[in-house]
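Every protein chain of the complex appears in place save one, which is left out.
Going by the order they are written in, the chains are A, B and C; count residues from 1 in each one.
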């Protein structure tokens, strides 16, 4: 166990899985010598060579499709899109091919591929390089969706994703690459679809994902001063969604705030809020509240971008509005 | 005013707008002499010629992008994707280009284009030709999303979509093309973002879209026998969503069922249910209920497909479960 | 004809198997007994047959919406296919896929595909896997003239050539993408000319001559097995029926159809076989009868099979 960054944790997961299983390989733009746009694949090209760490042309359909076809042929590709925003040119291979193949073929194949994609705003990259698109992926039967917040979760979930026999969309928030925390040196897995309670509390449940987990924890500390004990639930995966953990928490706290960076309208929080309104309405002492980005593209200018991204204050405000 | 099918209503809308404004033109696969895969553009090629009714190669990115570029250059294209399921190869041009262009350019352009796409199951077309993908489009700031259920709404909304200065995703349910109803012969518009109450009732609000409006009306008739008066609200557009009409209805009936054919998990109903749980929780006498497709791709075999598609019985069951 | 008698007869059988299978589908579709879309391959049998006759079971193919011919040529089982197309629980996909999604991984069939151009990237993946494993296996990607314009196809051609993958792109140029004639969807006449854009060999062959197809694909397959990379073979052919069953086909003229029907690949091949004394007229009739019987049995199997139960709906969404 030692202190590692989220980026190092991901890198270690890739390295260990590639050492363990020679069917695991990496493909994507600039993932080789360059080490990936954000550095996640650094050193892997040197260790495993160009046959297992493949730089691709800038053709995302071919990347996702090649990973899908190779997975159906028995390999375990880990594909990287440089930004999740580029899924638009390759969505078909993900949702009509990878996700549906097993079902359409009557169970005749597995598609053990992982698709890593950095998400999120915060670096001034503007409207086409800053999005959070997880709600699209949640709506695709056949996929799994992981969205880790901590270095520990990042490593364990990535290893699980690689070993999973289904296509797993693995969403990394680019602002989290530098976040650090305790991460075991050895290989370990975290069950895909299992939430984690990042902070216990009895007064309100805050379900938060990715870097909003940190905002939620910050909010919780501040709320403590006002005598409000918030429970912070990190689903860690959005598909499958760990309904039980969320419901259990809401049944204890009787109040729910959902926080994510994705656009709020029809965003990932809509499902969580709707699910609770269906299954635990009688436990709610106040309306459900969602904290998400406003309904506009991500703006470039830093002050506007900061205003755009939800933060701890927005969460605090949401919690206080419940009273 | 005369009885027309949904298909005829759409065709008439296209014809009248093309007669009115020479900047309106149509492009898509087989929309010319062939008249469109489902026949919506029949006769238009003959009337307006190949310069205004353009058959395209099978390249959906180029179709959506050409429409976007032409719209930004001052024309009013109406593009057709043969099935909404094909959006996966062209999503980038829709969500990163058409939808964001105005915002990214600081208001320097308008993108008056309409993208017509048939949705839905029911004709044995299997997993890649039967989907309902409206929840993706709802999550894209900059777009508008229309999803008419009746011939009357179809004509009025399509004319409004064509005249709108924003990109409008226009979703037609293929099972509805044959549905008939009263449609004025002259041109008229329906405000985009305005719901319609298809049936009044005081006991439960059923928010339903597209062909599920008919299922909801059927359910309402049957529920009447049990002394339950259902109000059927058809949002007609999902973006912008007419929150006021939905909330007003729920405040009257104190109960909400949302019904759509799209997959339930993270589907369009999630936003509607979440919105009501946020803004009218105190009015609800029972948990919110959603009726949507199960979390699997659309199966081919007719009995399975029928079982897959939500119907009036599912809605009745949902309403009764509220008691 | 350097091919063995066994191979030649097998090719002849395959073409007839496709023909009779599809004629049965045509019949049952007209009778309303087959749900959904059916895209018939009638008239194009020589392409799939010639191409797949160069492959082993370990080689992979990706197919299209018009896939029955490819699947049968790659060894697909008549009964399992028929049952699938009839939507039965006993079909290849347990009734969940239908005509456009039949697959048999054991035979190297990575699926028919409802998305035009959808198979290209998957074929790249299959070829990549073959290369990754340092095997000598190859993959074939079947695609239409319409599909050749799709960005996914062109990305696949590029990636396969950049990576020298063991992949053969077999273009079935039947002159139309639904109602759109080739001349309206692209400016080039020969799709094979596009191979140069990826620095790979491009060859045009008579797609109604099964031996010509075999020969061209065989060379490309050998090249691929030697590790020299992909090729593009364009097979000029024609579909006899409408785009899908039910298409009145008003966009084509009768003369064009008649001209092509006169080039029917089966009698052409049969005549050659008889001429070269590989086959007698009588043997040919016997083969056809045997296949007709097998097709009938497949229909019986399909019809007697149950529809999938509602309880099966959620199976196989996840592994």
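Everything below uses one rule, namely that a contact is a pair of C-beta atoms (placed from the backbone, for glycine too) under 8 Å apart; a residue touches a chain by one contact, two chains touch by 3 or more.
Everything numeric in this text was worked out from a predicted model, so none of it was measured.
Across the entire complex, contacts from the unshown chain go to A, B, C. From the set B:13, B:37, B:53 or B:71, the residue in touch with the chain omitted from the display is B:71, counting the whole complex.
Interface note: of A:48, A:86 or A:136, the residue touching the hidden chain in the full complex is A:86. Annotation: of B:16, B:96, B:160 or B:245, B:96 touches the absent chain (contact as defined above).
Although one chain is hidden here, its contacts on subunit B can still be listed: residues 25, 51, 54, 56-57, 59, 61-62, 64-75, 77, 89, 92-93, 96-97, 101-112, 141-142, 144, 165-166. Considering the complete assembly, subunit A touches the hidden chain via residues 29-30, 32-34, 37, 55-59, 61-62, 85-86, 88-89, 123-129, 294-297, 299-304, 307-308. For subunit C, the residues in touch with the chain missing from this view are 149-155, 158-159, 161-162, 184-188, 193-194, 196-200, 229.
Note that only the chains that are shown with their structure count from here on.
Steps from subunit A to subunit C, minimised over paths through touching chains, total 1.
Averaged C-alpha coordinates give centres for subunit A and subunit C that are 40 Å from one another.
As a whole-number value, the distance joining the C-alpha centres of subunit B and subunit C reads 36 Å. Multi-chain contact residues of subunit B (touching two or more other chains): 61, 85-86, 88-89, 126-128, 295-297, 299. Residue positions of subunit C with contacts to 2 or more other chains are 93, 95-97, 101, 113-115, 118, 151-152, 317.
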